[in-house]
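With one protein chain held back, the other chains of the complex are shown just where they sit.
Should a chain be cited, it is by its letter among A and B, assigned in written order, with residues numbered from 1 in that chain.
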Amino acid sequence: MTDIPNSFNLDGEPIPFEPGQTILQAALNSGHFIPHLCAHPEFKPHGSCKLCIVVVNDRTGASCTMKALPGLEVQSDTPDLNHRRRTLLQMLFVEGNHFCPGCEKSGNCQLQALAYDLEMFNDHFTHFFQPREVDASHPDFFLDRNRCIMCELCVRASRDLDGKTVFGLAGRGRDLHLVVNSASGKLGDSAFAKTDRAARVCPVGAILPKEVGFAKPIGERKYDETPISQLAFTCDWEG
Amino acid sequence: MNVRPPMKKLKVATTSLSGCFGCHMSLLDIDERLLELAKLVEFDRSPITDIKTCGPCDIALIEGAVCNSENVHVLRELRRNCKMLVAVGACAITGGLPAQRNQRDVGEILQRCYVDMPGAQGRVPDDPELPLLLDKVYPINEIVRVDYFIPGCPPSGDALWKYLTDLIGGRMPRLDYQSFRFD
Partner (left out) sequence: MTETSETTDSILAPIIAHYGGDPGNLLQILRDAQEALDWLSPETQGAVARRLDIPVTRVAAVVRFYTHLYDTPRGKYRVLFSHNITDRMAGSPALMAHMLKRLKLKRGVVSDDGLVSVGKTSCTGMCDQGPALLVNNRAITRLTPRRIDEICDLIRARAPLANWPAHYFRVEDNIERADMLLGSAYAPGEALRAAIACGPTGMMAEMRKSNLRGRGGAGFTTAVKWEACRDAKGDERYIVCNADEGEPGTFKDRVLMQSFSERVFEGMAIAGYVTGARKGFVYLRGEYSYLRAPLEAKLSEMRRNRLLGMSICGVPGFDFDIVIHMGAGAYVCGEETALIESLEGKPGLPRIRPPFPVICGYNNQPTVVNNVETLCKVTEVAIHGGLAYAGTGTRQSAGTKIISVSGDVERPGLYEYPFGVRVSQVLDDAGAYDAVAVQISGAAGQCLTPQEFGRRIAFEDVPTSGSFMVFGNTRDLFEAALNYSHFFEHESCGFCTPCRVGTALVARIMEKIHSGHGARYEFNELTRLHQLISTSSHCGLGATATNALQDIMTKFPTVFDRRLIKRDFEPGFDLDAALARAREVSNRDDANAHLAEGVDA
C-alpha cells in the first residue's frame, strides 16, 4: 500500500488519479501506456476488446472499466499479460479478414500497431475466413466490415456526438456485425456525412474515406517509426 | 553483423508456394551479405539453385500460401525433410492477398474465369497435369507444423538478414520495431 492518497501502483510506479477516473485513464494521463482498442478519451468506458486487461490484487480485469482506488497494486506490463494481449490480438486477426498489405489504413491502424508493439509474429489460430459485406454506396466513405473489430467507437460517436445513430451492432457471438440505420441498410442511404465524428474514429480500416488511399508512403505513416505505446501521448487519436 | 560460422554449413531450402516471389526478391535484397550467407549455409531445393526436390535440410524458408494440391505436396515435402520450417511473409503466415478469394466459392470463381467472362475459353481446364485448387487459400501453419514466422509483405532484406542470422546463431529471433511489418 502506498501512503499517498489518490495514488495507486502500476507495475511498481505510483500513479496519481482524480476520483472517478479509471485505471486506464489515470495511467494514460500520467504517461503510462496500457494497450487498448475500444477505449477512447471522448467516450464512456466500454470494455469489450479486453486488450487493456490488468491484474489488480490477483484478479484480472479491464483497466478501462475498473475505477482507480488508492493503494491498488496494478500489474500491466508483464510477460503474462502481454502474452494474453497478444493472444487477444491474434483472435481479432483470425476473426476478421485483415489483409494488411492491401489496406489503406496500414501503417495508421491501431490494431496493427499494437500487434507490432507486442511482437505478434503470426495469427496463430485457424482463420475464420468468414465472408463479410463491403458497402461502397456512400459518395465519400466506404465501409469494409472485413476489418471491423466490434469496438463500437463509430456506434458511440454517431449516437453520442453526431446525434445520428447511423451505426449499430447486430447479431450474437460470431454473427455480430455492424449495421447501418437506413431502410436499405446501406451507408449511402443513411444520414452519415464525411464531417461526422464517426467518420474519423475507427481504429482500424473499416470506415475509410474514398479517393485518399495510401496518401503517405511507407516510412512516413503514423506507426512506421514509433510504437503506439510512445505515440499515444503525443498525437491525436484520429487515424 | 558478424556471425560465427557454424561447424558445418547449415542446409537451407526455399520455396514459393502461392506467392509473388517478392519474399525471394527480398532475400536477394540483402545484397553483399549474400556472400556472407553463402559462408554460413548451403542451399538445397530453391529457385536460387533450381534444385527441384528437397534433401535433408536444417531450415526451410517458405513463401506463399497454400492454394492448390501441388502447394500441399511441396509443403509436406519440406516439412518431412527440414528440421525448422520458417513461414516467410504475409501469404505464408496469413494467406495474404491470395486468400481474398476465400470470400467466394472456388467453383464459382473457376466458372467465372474460364466460362462466363467475355473471351473465356468456355470450359474449366481439366488437364490432369494441372494442380487442383483447394476450396480456400490457407496459411501454411494451418496445413503443417511451422516453427518460425517472419512477417512482412515482403519482409525487408534487413529483416530477413536479422532473423536468419539470429536463427543460424542459435538465438531467439527478433526484429527491431522498424523491421516489424505486416505490409
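Keep this in mind: contacts are C-beta pairs under 8 Å (C-beta built on N, C-alpha and C of every residue); 3 or more make two chains touch, one makes a residue touch a chain.
Note that this is a predicted model, so its numbers are computed, not measured.
Asker: Would you indicate which residue among A:Gly168, A:Pro209 or A:Pro227 is in contact with the undisplayed chain?
Answerer: A:Gly168
Asker: With the full complex in mind, choose from A:Leu10, A:Ile34 or A:Ile53 the residue touching the hidden chain.
Answerer: Answering carefully, the residue with contact to the hidden chain is A:Ile53.
Asker: Check each of B:Leu37, B:Ile59 or B:Val72 against the chain that is not shown and name the one that touches it.
Answerer: B:Val72
Asker: What residue numbers in chain B mark contact with the hidden partner chain?
Answerer: Interface with the chain not displayed, on the chain B side: 69, 72, 76, 79-80, 105-107, 110-111, 124-126, 128-129, 131-136, 138, 142-145.
Asker: If you put the missing chain back, which residues of chain A would it touch?
Answerer: 45, 47-51, 53, 60, 62, 65, 67, 84, 87-88, 91-92, 94-95, 125-126, 128, 149-150, 165, 167-176, 179-183, 185
To be clear about the criterion, only the chains that are shown with their structure count from here on.
Asker: If you average the Cα atoms of chain A and of chain B to get two centres, how far apart are those centres in Å?
Answerer: 32
Asker: Show me the residue ranges of chain A that touch chain B in the complex, using the header's touch definition.
Answerer: 93, 97-103, 106-107, 112, 115-117, 119, 121-124, 126-127, 129, 131-132, 218, 224-227
Asker: Touching chain A in the complex: which residues of chain B?
Answerer: 87, 90, 93-97, 99-100, 102-104, 136, 138-139, 141-142, 146, 148-151, 153, 174-175, 177-178, 180-183
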